[in-house]
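Note that this complex is displayed minus one protein chain, with the remaining chains in position.
We just call them A, B and C in the order they show up, numbering each chain from 1.
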Amino acid sequence: MNNRVLSLVLSRLLIALITLVIVSFAVFFATTLLPGDTATILLGQAATPEAVEGLRKAMHLDDPAIFRFLRWIVGLLQGDLGTSYANEMPVADLIGGRFINTLQLAGVTALFSVPIALTLGITAAMLRGSLYDRAVTVLTIGVISVPEFMIATSAVLIFAVYLKWLPALSFANEVTSLTELLRIYAMPVITLTFVISAQMIRMTRAAVIETLNTPYVEMALLKGASRPRIVFRHALPNALGPIVNAVALSLSYLLGGVIIVETIFNYPGIAKLMVDAVATRDLPLIQSCAMIFCLGYLLLITAADIIAILSNPRLR
Amino acid sequence: MTMTNSETKADRISGTRLGYRFNIIGMVGLSVILFWALIAIFAPLIIPYPVGEIVDLDYFGPMSRDFWLGSDYLGRDMLSRILMGARYTVGISLAAVTIACFSGVMLGMFAAVAGGWLDTVLSRFLDALNSIPSKLFGLVVVAAVGSSIPVLILTLSVIYIPGAYRFARALAVNINAMDFITVARIRGESTLYLIRSEILPNIVGPVLADLGIRFVFIVLLLSGLSFLGLGVQPPYADWGALVRENIGGLPFGAPAVMAPSFAIASLTISVNLLIDNLPKKIRDRSE
Amino acid sequence: MVNLVEIRDLKVEATTDSGRRVEIINGVSFDIAEGEIVALIGESGSGKTTIALTLMGHARPGCRISGGSVSVAGKDMVTLSEKQRARVRGTEVTYVPQSAAAAFNPATTIMDQVIEVTRIHGIMSSDEARARAVDLFRALSLPEPETIGRRYPHQVSGGQLQRLSAAMALIGDPKLVIFDEPTTALDVTTQIEVLRAFKSVMKKGGIAGVYVSHDLAVVAQIADRIVVLKGGETKEIGTTEEILNGAKHPYTRELLAAFEPKPRGAAGAAESGPAPLLEIENLIAGYGQVQADGLPLVRAVEHVSLKVEKGRNLGIIGESGCGKSTLARTIAGILPAAVGKIVFDGKELGRSARERSRDELREMQIVFQYADTALNPAKSVEDILARPLTFYHGMNAKARSARIDELLDMVRLPRNLRHRRPGELSGGQKQRVNFARALAADPKLILCDEITSALDTVVAAAVIDLLKELQRELGLSYIFISHDLSVVESICDEIVVMYGGRKVEEISPAKIKTPEHPYSQLLFSSVPRLDPTWLDGLEQDPELVRAYRQR
Partner (left out) sequence: MNDKITNWTSSDDALVENAIRRGATRRELLQMMLAGGVALSAGGLVLGRASNAVAATPVSGGALKAAGWSSSTADTLDPAKASLSTDYVRCCSFYNRLTFLDKSGTPQMELAEAIESEDAKTWTVKLRSGVTFHDGKPLTADDVVFSLKRHLDPSVGSKVAKIAAQMTGFKAVDKQTVEITLANPNADLPTILSMHHFMIVADGTTDFSKGNGTGAFVREVFEPGVRSIGIKNKNYWKSGPNVDSFEYFAISDDSSRVNALLSGDIHLAATINPRSMRLVEAQGDGFVLSKTTSGNYTNLNIRMDLEPGSKRDFVEGMKYLVNREQIVKSALRGLGEIGNDQPVSPANFYHNGDLKPRAFDPEQAKFHFEKAGVLGQSIPVIASEAANSSIDMAMIIQASAAEIGLKLDVQRVPADGYWDNYWLKAPVHFGNINPRPTPDILFSLLYTSQAPWNESQYKSEKFDKMLIEARGSLDQEKRKAIYNEMQVMVANEAGTIIPAYISNVDAITAKLKGLEANPLGGQMGYAFAEYVWLEA
């Protein structure tokens, strides 16, 4: 039995790995398609033909693309993300702190939004058809229908400019206490919660309702089980797979999808870093950021799959 | 019982006679969608002022008899801009969602029917595509080839093909396991026939619902991309761009920023309502 | 005397797609005395399960108890509040579901689910409950009673699950147990075990029961009284004796008639020419990766050879998992054989359907068990039948239309049905359309894979009659795959018994009473008879049973 799980998990990991290889291939070649000659951009005003030629040689830009790709991949595997074109710092140093910022924001948002979304989704499913259920449904539809920059800007205006409860920026302040931390993360987290919760609520509700329609739930009802018991002991464990999947998909948004929130709250995460990198044509930085996003996505999805496998006794 | 009364009333409203049951919420959704579709088609004929013309010396003007929805940050008539914006938002999103769903569904059905390594390769490839954050993907594409309507449409479609593919493949795999597919296979039918005549008719319902949800996502992504500065060429603007360019009016509650937001919300909410309340074919067995 | 259960003028309403309300139970009344087992019998849609569930005050989503009273031990389940009902459920009235495999929560252990009732109602401590459960497991002759509770539902067989669900129903010491077709999904050899276990536990505890079934023979073994239902109405109520021997209502008689053996007429005997229509030699087929020896990992069919003469029918019988369906799929080319020869009408066929010519495909048709999945729900009957006509015969619209009428006539369906979709047809109608599609190809051989098992007895009998008739008219041959001996017996000229992927015996219907192979003996003797004493009087060699029972 355990062998079976192991082989399933391994096959999921293998699939993720294959996808990652495809992704790295795509990322590398897509970025090299960006217009502008790297050497010319780097040299700027000093871009004499000889200098460009020299630099191209030095950077192996004239090598066939596949060699450059392999060199890049080998570097990545050794933990060498390359050197930024824009300021000649190691890409790893540039990403480091900001990646932690991104993870922090994502973490706080996840801690906040996942319980809320699951609670709303599950309770709505429990009280299917009730006024509460309808209210939740309408709310989620309403929330996913508003562009996030509207939510963010409105939140800033209300909470920061008028009420002055919360700071308008999320990083300008030094964090000294927990309340300070909460204050600082409040608005981006609220905004992101709005953005990612709706989908989680919908999926959770649908998954729970689906299991509520199964014979074993009817069976539990016929044993005299109470509603909460039916939902938490019988429906939920079996809806775990799709719910975890929905959560993983929503959380993956917190890596690269938060660009608008990062922009509005001036939060220095990696999404903004990548936008900067695109503007400065900083290929090593673009590639590394893109790889981080894809890797994050794959990790989340794969983790969700593995959780689903482990939570299912039939596969265990 | 009172139940019976309300039932008959509902029957009367929703016109059961067509053989479909369609509740009032779904009809409201459909009406709003049709409204915007008509606006999109006839916008040039009904706009009160030319879209690019500055007609109000003030900016972020309030609602008035001359300017029903006030004026924008340059003093242009907001009503005209929103009516024309419907063309871009509805048009681009519709084109993108059509391309995305068509390609995604075709590929998904093909993968399900073909199976084997073709299925694996396609699935991996589209998974990889899916892992790239959509807005950043949009930014890179626009940095690479510039922003124009075809580029926008294609970018949006490419972003949403993997989702449509996954969805359609999952459905098609289920259908593919059905005996009637086996029957058709051993009849000697071609893959194309299987896809077109046996699988497609059975997944078209959920696919249409999926298309609706994807449409909403595309509308929102389009406005997100507009926020990041990618969008249609001036003086025209899609709704997202209208919100973006007038966001300075938000502190004053200017109609210039509220109206396009409501337009987006009305469209997306309506599509959602319609999908959640699609007309159901009545299948009372009358034997 | 006060009966345990008194149902009076029960009415249940269902809401249709159009929001219309229809009565699906139409004023049913009957009683159950203490310790009495009453069977509810009828075809699908007769309302038997619906009535049974009202005993717990439960109506499935979309349904509603709209009138009458259901009194259980003095409490009217109709008027109780949901909370009060919950208190009754699991303690006074319990439920054994039709498919235990679906009714067990796949995510928790069996023991947890069996003793859940005691937890919910706080009947006894966990340890007591566990001990009691083990006792019940033993009483229900479950293997490894001490440890079986630690397993997950997917880790035990269907027959065991069915008995475990009975344990689940009995643990709360109920006054009334509802059995909802508890053995329908089981193989005959397993069914005997389960029935015996149920019967002894119920009798020992003096527990009253409601036994819902469509199978009179099964019901005859366990019920004291029988309620015959049709279309939500009671047709006849009587003791088992009365119903079996002196049925008054025509519908009851119809049900009984379906059990009468209808042996195959001698029609097909003449035509055995020198060359058989189909000849299979040493076929091996299966699933999974191909091993080094060129054979698949899991072999479902091993070294099977058989012959079908022109105009004659071959029956293949066996229990689930014996490889009979795989054999049919291998013959049809759906699952290419790993080894072996298939010679059809003198020509050797390609192993995979793809390697066969269009005409070869046309001449051999297959009809599947579930018409629901075998018919494309998105297409009308007309479209379904038209496709083979276009595909094989290249007919134009007019010719097609005429031929569709003929085909519908042949399978005894009204012509105006052609515009309907499968979803709008009854089960029997669907199976007829399914069959008509095979006929549309003008085949020489039709593989019938369990085509009657999803149908009610009466309907199934009619379909069999139709097949016989068509064979006479069209000179067809059938390969008839079934787990139901009586069906095979009634239509086939030769019978092949399969077990574990192998052919164990080939016999003619005449010798069906005296099979030689021990498995055949076990199988044939396990088929329930319309005789209340059959189960009690049945003696099977326990060695044999252990050897051949599926898990």
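The criterion applied here is as follows: contacts are C-beta pairs under 8 Å (C-beta built on N, C-alpha and C of every residue); 3 or more make two chains touch, one makes a residue touch a chain.
No experiment lies behind these values; they were computed from the predicted model shown.
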item	value
Visible contact partners (per top-of-document touch definition) of the missing chain	A, B
Chain not shown: contacting residue from A:Ala168, A:Leu182 or A:Ile306	A:Ala168
Of A:Gly107, A:Pro215, A:Gly241 or A:Pro268, the residue in touch with the unshown chain	A:Pro268
Hidden-chain contact residue, picked from the options B:Tyr59, B:Phe110 or B:Trp239	B:Tyr59
In chain B, positions touching the absent partner	50, 52-54, 57, 59-60, 73-75, 142-143, 146-147, 229, 233-235, 247-252
Touch residues of chain A, complete complex, unshown partner	35-36, 43-46, 51, 84, 86-87, 89, 94, 97-98, 153, 156-157, 160-161, 164, 166-169, 171-173, 263-266, 268, 272-273, 276-277, 279-282, 285
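The rule is simple: only the chains that are shown with their structure count from here on.
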item	value
Intercentroid distance (Cα basis), chain B paired with chain A, Å	23
Interchain centroid distance [CA atoms averaged], chain A/chain C, Å	49
Separation of chain B from chain C, taking each centre as the mean of its C-alpha atoms, in whole Å	46
Residue list for chain C, restricted to those that touch at least two other chains	none
Multi-chain contact residues (two or more partners), chain A	none
Contact footprint of chain B on chain C as seen in their complex	16-21, 332-334, 353, 356, 358, 361, 366, 368, 370, 373-379, 387-388, 391-392, 423-424, 426, 437, 441
Complex contacts: residues of chain B adjacent to chain C	4, 7, 10-11, 16, 21, 178-180, 182-189, 197-198, 201-202, 204, 280-285, 287
For the chain B and chain A complex, residues of the former touching the latter	124-125, 127-136, 139-140, 143-144, 216, 220, 223-224, 227-228, 240, 243-244, 247, 250-251, 261, 264-265, 268-269, 272-273, 276
